[in-house]
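The other protein chains are all here in position, but one chain of the complex has been omitted.
== subunit A ==
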Amino acid sequence: MIPLLRGVGASISSTSRRIWSLYYDGFRSMTVGKTLWAIILVKLFLFFVVIKLLFFPNILKRDFDSDEDRANHVRQELLENHRKTPPL
């Protein structure tokens, strides 16, 4: 039993090393990829930090604590906001 577990452990470890080396060597040997990764990282920073946090809050999550409050707000918006809902 123990030798079998050792074998499985060794196999997992070898696979993990190979996966690590695939990504590590891959990133190291990139040429144009380095520029692309720089663009991706700048882009993700702009999207998730600047744009998402500063300009695009999820209004219902930010302003209300429970789903019931959110539902009531949307009810108000969809039924009683007369800019949107002209009366009968």
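Here is the rule we go by: a residue touches a chain if its C-beta (ideal position, glycine included) is under 8 Å from a C-beta of that chain, and two chains touch if they have at least 3 such contacts; residues count from 1.
We adopt the following convention: contacts and distances are computed from a predicted model.
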From the options "Branched-chain amino acid ABC transporter permease", "Iron complex transport system ATP-binding protein", "Probable glycine dehydrogenase (decarboxylating) subunit 2" or "Cytochrome ubiquinol oxidase subunit I", the chain left out of the display has the UniProt protein name "Cytochrome ubiquinol oxidase subunit I"
Hidden partner sits against subunit A at residues 18, 21-23, 25-27, 32-33, 35-37, 39-40, 43-44, 46-47, 51-52, 55-61, 67, 70-72, 74-75, 77-79, 81, 83-86, 88
